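Only a single protein chain was left out; the remaining protein chains are all shown in position.
Let's look at subunit A:
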Amino acid sequence: MQKIGVFVCWCGSNIAATVDVSQVAAAAKEEPGVVFASDYAYMCSEAGQLMIQNAIREKGLTGIVICSCSPRMHEATFRKAAQAAGLNPYMVEIANIREQCSWIHKNKEEGTKKAILLAKAAIAKVHLNEPLTAGETPVTKRALVIGGGIAGIQTALDIADAGFEVDIVEKSPTIGGKMAQLDKTFPTLDCSACILTPKMVDAAAHEKIRLFTYSEVEKVKGFVGNFTVDIRKKARSILEEKCTGCGVCTTKCPSRKTGNEFNEGLDNRTAIYIPFAQAIPNIPTIDREACIHFKTGKCGLCQKTCGVGAIDFDQQDEIITRNYGAIVAATGFQTISLERFDEFQYSKSPDVITSLELERLMNAAGPTKGELVKPSNREHPKDMVFIQCVGSRGESCREKSYCSKICCMYTAKHAMMIRDKYPDINVHVFYIDVRTPGKNFDEFYRRAVEDYGVDYRKGMVGKVMEQKDGRLLVQASDLLNGQQLLLQTDMVVLATAIEPDKSARNLATMLTASMDTNDFFTEAHPKLRPVESPTAGVFLSGTCQGPKDIPETVAQAGAAAAKVIGLLCRDKLLNNPQVAQAKERLCSGCSNCSKVCPYGAIDYEEREVLDHGVRETRRLAMVNEAVCQGCGACTVACPSGAMDLKGFTVKQIMAEVDAICR
């Protein structure tokens, strides 16, 4: 018979206001095996933990039940406290009487009744708990960063500076990401390229960093500390070790009709191309879809021009397999498709552009060398309208429910830069709310209004109409003076909502990392573990986790790096001992469990068993304890009941149900 102690937490008034805690302790005392029961204001505090430890020592407790908050919150805390007092940490059970009871009930009598039932269930379970011991696995001291934008670069630099090897996998031909496309950065208006490109160079030159550009993660196996990743290095059709980056090939290429991704399609690029002057690596890539040689078998001008023979039309994709201890997702964002926003004429009028396109139009390295002109006729605009929240904060299927967070600031930046450079242009901004929290952010927005004379109007634009003279007519409301405005304008700039990069979902599946309904990666805890995925060993950096500006992205990148360093510093990791186990006498080797296992933790082996005096060889399921995450899927799939989860055995769960139904 176990000697069980029950500790009921008030959680201040969080629990005690809805649950009569002393009544719960009293009821628990009546349960078989319970030798001690008490309540206290804050069980997780030092005094509370001391109370638990003293009770373990003085009463010789063999199992304890803490009636408190969710185990996700403090299970680890209480297990550690129990271990310090000499009790096996897996002899601790949590009855969640906060999230699953006090927070969802209003009536104290009902709340108390339910709390008592939850406590009884946990007591019944503890009776069947067995001490578990965690095994150890070694840690591969190398990290993988997926995505080579500012988030990925900063994470990689921070990890590498701590002395660990890092690989960056970037799907496009160069690192740099979206930040490389920006003109200036708020709120200081320093040049984006000037602060980014040195970091790109640092990353490329760092002896601990290896870049895989034009590459994609193809397969991820393994678990925290021991990931095995297949990287597909797509064929650039260039021999990297021979290429000098002189760029002559790109000037000779006759295929010049492909939209230039770096300039948001505002001009064209050649089929063999280097995305931009500061690209890293400074090596061209042949876009096989556009290349005349790949389409017709003719041409080959680049090959003839190349002085070092670096063009290789026969190059194949290469699969590189590498081992990692930790993986950081830094896959970033893209702007949403505006296909379904017909009221703004984006698909019809070239003078209706996204803010990212405006960045390129204003950039000295952009298609117009930084001169702001109407894309339709290259004329200087006189009036410009900015529309905020395009696709953000909406409920329909064409919109995103969230605030994209960066648009208010970059719109203020664009408006200010235009008024600064071209004081003759009238700039109107239509907003729903101006959201500028952040250091020096609101001051920045006020400067746009007060010092630069940007006309901010509270209200949305209803529609944009093309007119015969080529100008645009904007119909909008000004809610503050109750008018419907009709503005003649030359250009309309849409502050387009951002969404996670489309590669993120596929990656999340490979990493078994969870995502929210918008495809942003979910953090392990929204407040306390913001840079970790719930999947052990997978970390999050930048906008793949949620909309962020550059300072926040860099801060999070550093935080993710710190977490990775903390993991890679360790030589060995403790495994979760609450893993699946197959009873060999019941297992029929049917393979159902391995089919449902999301972690690939189950293998089969032929083994000799002794069953009722008969010795025979059978095909049996074998769980790799280091890989198993204890999700329990196999225990449900097993038709013969051979699979069981240590710490959550069928017997234990049935005992809980019995206790509640008694």
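Please note the rule applied: contacts are C-beta pairs under 8 Å (C-beta built on N, C-alpha and C of every residue); 3 or more make two chains touch, one makes a residue touch a chain; residues count from 1.
Simple rule for what comes next: contacts and distances are computed from a predicted model.
Asks: Going by UniProt, what is the name of the one chain that was not included in the view, given "Aspartate carbamoyltransferase", "Fe-S oxidoreductase", "OB-fold domain-containing protein" or "4Fe-4S dicluster domain-containing protein"?
Replies: Result for the unshown chain: "4Fe-4S dicluster domain-containing protein".
Asks: Based on the whole complex, identify which of A:59, A:463, A:585 or A:651 touches the chain you can't see.
Replies: In the complete complex, the chain left out is touched by residue A:463.
Asks: Of A:51, A:301 or A:432, which residue touches the hidden chain?
Replies: In the complete complex, the chain left out is touched by residue A:432.
Asks: Taking the entire complex into account, which one of A:364, A:479 or A:610 touches the absent chain?
Replies: Here the residue in touch with the unshown chain is A:479.
Asks: Determine which one of A:144, A:238, A:274 or A:389 touches the chain that has been left out.
Replies: A:389
Asks: Hey, which subunit A residues sit against the chain that's not shown?
Replies: Against the left-out chain, subunit A lists 343, 389, 393-396, 399, 432, 458-463, 475-479, 482, 484.
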